[in-house]
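Let me begin by handing over the structure; questions about it come next.
Shown here: the complex without one of its protein chains, the others still in place.
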Amino acid sequence: MKTENEHESVELVDGAVVRQFARAALLAALMGAAVVATIPYPLSPAPVTLQVLVVFLAGLYLGPLWGAASIGLYLAAGAAGAPVFSGMTGGPGVLLSEPTAGFLWTFPIAALVVGLVVHRGLALRDPADVPLATVVAGLTAGLILTYVGGTSWFAWLIGTSLTEAAVAVAIPFVPADLLKMAAAIVIVRSGAIDTV
Amino acid sequence: MIEFRSVTYGFDDVPVLADVSLTLADGEFVVLAGANGSGKTTLLRHCNGLLDPDSGTVLVDGRSVAENPVAARTNVGMVFQHPRDQFVAATVGADVAFGPENLGLAREEIDRRVETALEAVNMTGRNAERIDSLSGGEQSRVAIAGALAMDPTHLVLDEPFTGLDEPARRSVVERLEALSRSGTGIVVATHDLRDVVGLADRVIAMQDGQVAVDTPPEQGLEGLETLGIRVPEVVSGLE
Partner (left out) sequence: MLPYEPDDTLAHRLDPRSKLAVQMGFAIAALSHTTPGALLACTLLTGAIMVTTRVPLGRTLAAYRVALVVLVAGPLVTTLSLGSPWLDPSEGVGPALASYRALLVLLVSAAYVRSTPVRDSRAAIQRTIPGKPGRLLGAGIALVFRFLPVLRADLRTIREAMAARLGTERSALERASTTGVLGLSRAFTRADRLALAMQARCFSWNPTLPTLSFSRVDVPAFALAGALVLSVLL
């Protein structure tokens, strides 16, 4: 028999928070799994993954806060050693000195921006009901941000000019990223996924 | 003891539970039967406050579940369908420790509860194993251990046999029988009675959000077939 006040100090996490948190954690795991979901792409020395698509989906379906938290969680798990970065690597050093880590650092901000533009604030709405132009604007802003982050990091780390950096890590990937943007739009218009 | 007093609950004005009153005593082995959509799952989720009734009250050991969710969740351990999606850690020991850690217990007490819970499901000494490497039946048993680590008086299982093969089902049933013998109240929701009816003290059948049948299994299970519940031959033959 339990005493009256045995667990009085336990502060339960609110059910709505648990639900968003679980979705954010699983989307972070999906982001990690997507590192092996590659599409063949001739312009790149490394296979092109669907990770940018997952960043888009984070902003679209989890909104700005949980979307950014989800991608942040992905980075934290990778830093803790989960094999979720390109080439299935992990560890804190990847975030500190990988030549393309600038993309990684900008991903949570991109999810935040996509979420803010599409949901027009912190309350979630169904992306299928959002005007197409707004969705495109949000995704474009997010994508440009990742290019800015990825290019400037590379230029700083390796000591190249911004143009050289863009030639090395951004420009070759534009067509592939536009494809992922189109895929995100197809997904939104299909209305197949619900927000909480 | 779990008590439902005139519990009504609905989604979008469609009643899922309609004025259900029911008492589940300590130590009882109850089989909750009913077709899909009969309200079994919804009823169970009221036992630990995952759902709150629109009207009426649910009490666990005399205390309102809505007002004391922590007490309800520690006294009523719950295991859902799809055990694979219920684990919070990659290894067995770390997962079973999740409940007692949430209660803020001392580390020694947590370790003791993990050992006891794993022993109760025949998984002693397998703390370090990866959950992903376990068979379906083993995963079900670890999920049960995760609930037992809360030290509950009741263990509630929603369709625990879905997707399990015959030996795996038997290993789970065997553990439920042992837990029941040691005094834990067991509630198993299922649409298929064959695995558990032999252990039941009581069979409750739901239909359209109401209790349609509430009987010891040795009396009158013949009405259950009409409710879309599979009644095993061997039991029908007992009458």
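Should a chain be cited, it is by its letter among A and B, assigned in written order, with residues numbered from 1 in that chain.
The criterion applied here is as follows: contacts are C-beta pairs under 8 Å (C-beta built on N, C-alpha and C of every residue); 3 or more make two chains touch, one makes a residue touch a chain.
As the structure is a computational prediction, the values presented were derived from the model and not from experiment.
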Note: the excluded chain touches shown chains A, B
Out of A:A68, A:L124 or A:A184, the sole contact with the unshown chain comes from A:A184
Missing-chain contacts mapped onto subunit A:
7, 9-13, 15, 18-19, 21-30, 32-34, 36-37, 39, 45-46, 50, 53-54, 57, 61, 69, 73-74, 76-77, 79-84, 86-94, 96-100, 154, 157-161, 164-165, 167-169, 179-180, 182-184, 186-187, 190, 192-194
By the contact criterion defined above, which parts of subunit B meet the unshown chain? Give residue numbers in ascending order.
45, 48, 50, 70, 73-74, 77-78, 80-82, 84-90, 94-95, 98-107, 110, 131-132, 143, 146-147, 150
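Just so we're on the same page, only the chains that are shown with their structure count from here on.
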Considering the complex alone, what residue numbers of subunit A touch subunit B?
1-2, 6-10, 12, 15
If you look only at subunit B, which of its residues touch subunit A in the complex?
50, 61, 69-71, 74-75, 102-104
